[in-house]
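Of the protein chains in this complex, all but one are displayed in their positions.
Chain nomenclature is as follows: A, B and C, assigned in order of appearance, with residue numbering initiated at 1 for each chain independently.
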Amino acid sequence: MIKLVFFASLREELGCGSLEIEFNQPLRLSALIKQLEKKKGNHWGKVLASESVKIAINKEIVVNDELLSDGCEVAFLPPVTGG
Amino acid sequence: MIKLVFFASLREELGCGSLEIEFNQPLRLSALIKQLEKKKGNHWGKVLASESVKIAINKEIVVNDELLSDGCEVAFLPPVTGG
Amino acid sequence: MGFKVLIQTEAIDFGKEHGLLQDSGDSVGAIATFFGTVRDFNETRKVESISIEHYSGMTESELKKILNEAKARWKISAGTIIHRVGKLHVGEGIVFVGIASSHRKEAFQSCDFIMDYLKTNAPLWKKERHDGGEDWVSSKESDQIFARSWEKGSY
Partner (left out) sequence: MGFKVLIQTEAIDFGKEHGLLQDSGDSVGAIATFFGTVRDFNETRKVESISIEHYSGMTESELKKILNEAKARWKISAGTIIHRVGKLHVGEGIVFVGIASSHRKEAFQSCDFIMDYLKTNAPLWKKERHDGGEDWVSSKESDQIFARSWEKGSY
């Protein structure tokens, strides 16, 4: 199982705060996003692939096309605005 | 009358916090210091003419050899160390 | 005492937090603080209230990383970062950063640095309620520029 979480404006744009997908075999982030696009529609692909969106795996920002493992949490973060 | 005030280390070095001198005629700062030196000794002249000493007339720092008027207050300030 | 990071819904007790920093050791001679509050305007819009969302767990770990980076760059004795989440009204405190050090420049710079990194790295999002409805706050390019100004060698 891989847990996906979406925050703030992303959550509202996608109408989804979190979802779980079954883990069949190791896959890269880019493959995950393609899979979501196929399942949920073009809108998802466009939103999640936006340059301004950062991705965290297990609460650590990643910049490369990481390989995802079973049980990980993948978070999609719009530009932060705290402080 | 001209009021002279001495602060902090200067007060201790001179053994004097304040003193008043009679005002006879307009005089410049440099003349005042010479007058003090004559009256109180070389030590005063040396201490007051030190480059690190700042002078305020009526609580405003002056940098030139100002002309002193009757009733003014002349303050001799060692380097400040507040804050 | 030392270094702490808190995410909370309750108001920030400024006097208490400042007192803790002041009591953090006899070598403390300088305490610099920053307190961010909810303004009544943003860009050109009148703001009524804000609500703040965050990524629980990651926020805390990012703030700890920022505090550790400040410790690595400056000689500081104690440091506190507190960020509120949830609904806040105009005038209320959003964030508190306080640094205790022996010398003032270390305290000022590390506090300023922490705010710049917090603004660009901590997973927190503000939504504003105004008379026209609600909107997510946009991130500011200037904050990115401020954060980059702390790259090694540039200050």
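By definition in this document, a contact is a pair of C-beta atoms (placed from the backbone, for glycine too) under 8 Å apart; a residue touches a chain by one contact, two chains touch by 3 or more.
Predicted model only: the values in this text are computed from it and were never measured.
J.: What are the shown chains that the left-out chain touches?
T.: B, C
J.: When the complex is taken as a whole, what residues of chain B touch the one chain not shown?
T.: The list for chain B reads 5, 7-9, 12, 56, 59-60, 75, 77-83.
J.: So that we can see where the missing chain sits, which residues of chain C does it touch?
T.: 14-15, 18-19, 22-23, 26-41, 90-91, 93, 102, 104-105, 107-108, 111-112, 115, 146
By our rule, only the chains that are shown with their structure count from here on.
J.: Centroid from C-alpha atoms only, then distance chain B to chain C, rounded to Å. What do you get?
T.: Here the centre of chain C sits 49 Å away from the centre of chain B.
J.: What is the distance in Å between the mean C-alpha positions of chain A and chain C?
T.: It comes to 27 Å between the two C-alpha centres.
J.: Between chain A and chain B, what is the gap in Å from one C-alpha centre to the other?
T.: Taking the average C-alpha coordinate of chain A and of chain B, the gap between them is 74 Å.
J.: Considering chain C alone, which of its residues make contact with at least two other chains?
T.: Residues of chain C touching two or more partner chains: there are none.
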